[in-house]
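In this view, the complex is presented without one of its protein chains, the others remaining in place.
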Amino acid sequence: MSDFFSAFSWVNLRFLMSGLGVTVEVAVVSVILSFIIGSVLGVIRYVKIPYFSQIVGFIIDLIRNLPLLLIIFFTYFALPKVGIHFGVVTSTIFALTIFESAMLAEIIRSGIMAVPKGQLEGALSNGLNFKQALWHIILPQAYKKMIPPIVSQFVSLIKDTSLATIIMLPEVTYRAQIVYAQEPGAIISMFFALAVIYFILNFIISKIGDILDRRMAA
Amino acid sequence: MKSRFQVVVKSMLAASAFALFTGVAATSNVHAADNAKNETYNRIMKTDRMNWGVKGDTKLMGLMNIKTGKLEGFDVEMAKEITKRVNPDAKVVYTQITSGTRVPMLINGNIDAIIATMSVTPDRQKVVDFSQPYFNAGQSILVKKSSKYHNVKELNTPKARVLAVQGSTSIDEIKDFAPKAKVVGLQDYATALTALKAGQGDALTTDNGILYGMAAGSKSLEVRGGTFTKEPYGVAMQKQNPKLVKAVNKAINEIKTDGTYEKMAKKWFGDVKGMDWKELAGE
Partner (left out) sequence: MISLFQSHAGEFLTGFGWTILSSILALIGSIILGTAFALMEVVPNKVANIIGRIYIEIVRNIPLLVITMFFYVVIANVIKISGFAAGTFGLTLYTSAFIAETVRAGINAVPKGQLEGAMSNGLSWWQGMRYVVLPQAFKLVIPPLGNQFINLIKNSSVLAFVAGLDLMYQANQISQATFDTFGPFIIVGIFYLILTMPLSYYMRYLENRLEKKGGRA
């Protein structure tokens, strides 16, 4: 038991916390990028531009159906082959963004579909053009409806950053492994710390999502 | 029924499109490296940066220090000393790699050179170039002190489970020396070490240079049975870079003759019980 508490030394905690910094950095950038790209892709899929939307939809399906771990490997090893040299942080952000954009595109598309057709027709008959109707009428409603799945996708994204330990991203899970490899007595404490860290992080996000959801619904 | 048929067709289309897409990407790059003579060397000279792939989970050789968050170890210092002699103006950059990721990263140009407990082997020489050896390691086994296994021969039974790290030479060698044992390949040494302690294997096999570092950090583990292979470590570089290989070889010679090597070896290996650093470091 003394091992359990002594493992939470200042040194170990600081080491973990700087890993948490990496986790959060990677997650925040990927969340923003994938939200933007996912929205664009979702709209493209919805508006049905001949051929183009189908091809985009098909690529989204491909990405959605592959393990993220595989995509992380690809971006890390494949991009340099075409002359793009990313560091491990950028590489992880790239992989997460590709994967999560595809997941979000699907969520956003179904959000748009759930907005009653009459709304679009009404907006168009009131003199708005299609772009305006999409931007001012359809999308705001779609986002409102889709807050819960979008938030849970972001929670997934935070958890998924841990997979980048496979390419040595020095995030919090990787750092916990380094600690318990050097201090065998710290192993249970480190898992406990990981559980608490991820739980708090994701719980906060879920709660923010709930508040947003309630406020939007009101 | 039509839609189920569509499901199947669409899926097959998906799989083949994926193969085509990625296949094209793969083949289009084969030629890129051919005519790039001394590309790495020129890059190091021009950018005044030398990016080294080093280990982050290997005590004594390349380990991330929990206190400082920085990498440290014999390999890490060696990288610094070599860089100083290749291009005195160059900034040393470290990228953490594992046994599994280091070769692709070098070939892809993510890093300029590898100094990460990497043995010189004929198979690897087909894809990368090596410097002269800078460290004479050999494969051995690490077990719990309570273990009934004393050497690699005893591990040659279907009951034995031997832990190794994917992408290391030891994972191939152990299959020759203990063909009957079950080999468990893990991603990195931190996981392999924890797995040994958790009883996921009866022994962990790799070079003694790495094993001594693990044994030094844990009272319940020990290196047993001596070495059963010779694993000289070299610096790995991309092919088509003769200038860099020459410069690195020259640097290693200087480090060995001017006393730097001895100082580093004493610093990292001098206190390790059961390890004769002179034997490991010598020619």
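Side notes on the structure shown:
Letters A and B mark the chains in the order given here, with residues in each chain numbered from 1 onward.
Going forward, a contact is a pair of C-beta atoms (placed from the backbone, for glycine too) under 8 Å apart; a residue touches a chain by one contact, two chains touch by 3 or more.
This structure is a prediction, so every number in the text was calculated from the model and none was measured.
Contact with the chain not shown here comes from a single listed residue; of B:119, B:170 or B:191, that residue is B:191.
If you put the hidden chain back, the residue from A:4, A:52, A:135 or A:191 that touches it is A:191. Against the chain not displayed here, subunit B makes contact via residues 3-4, 6-8, 10-11, 14-15, 18-19, 22-23, 25-26, 99-100, 103-104, 107-108, 126-127, 166-167, 172, 184-187, 191, 194-195, 197-200. Of the residues in subunit A, those that touch the hidden partner chain are 61-62, 64-70, 73-74, 77-78, 81, 155, 159-160, 162-163, 165-166, 173, 177, 180, 187-188, 191, 194-195, 198-199, 201-203, 206.
By definition in this document, only the chains that are shown with their structure count from here on.
By the touch criterion stated above, subunit A contacts subunit B in their complex at residues 11-12, 15, 18, 58, 61-62, 65, 74, 76-78, 80-83, 85, 87-88, 165-168, 170, 175, 177-182, 184, 187.
If you check the complex, the residues on subunit B that touch subunit A are 13-14, 17-18, 22, 25-26, 28-29, 32, 56-57, 59, 63-64, 66-67, 69, 95-98, 101, 104-105, 108-110, 187-191, 193-194, 197, 217-218, 220.
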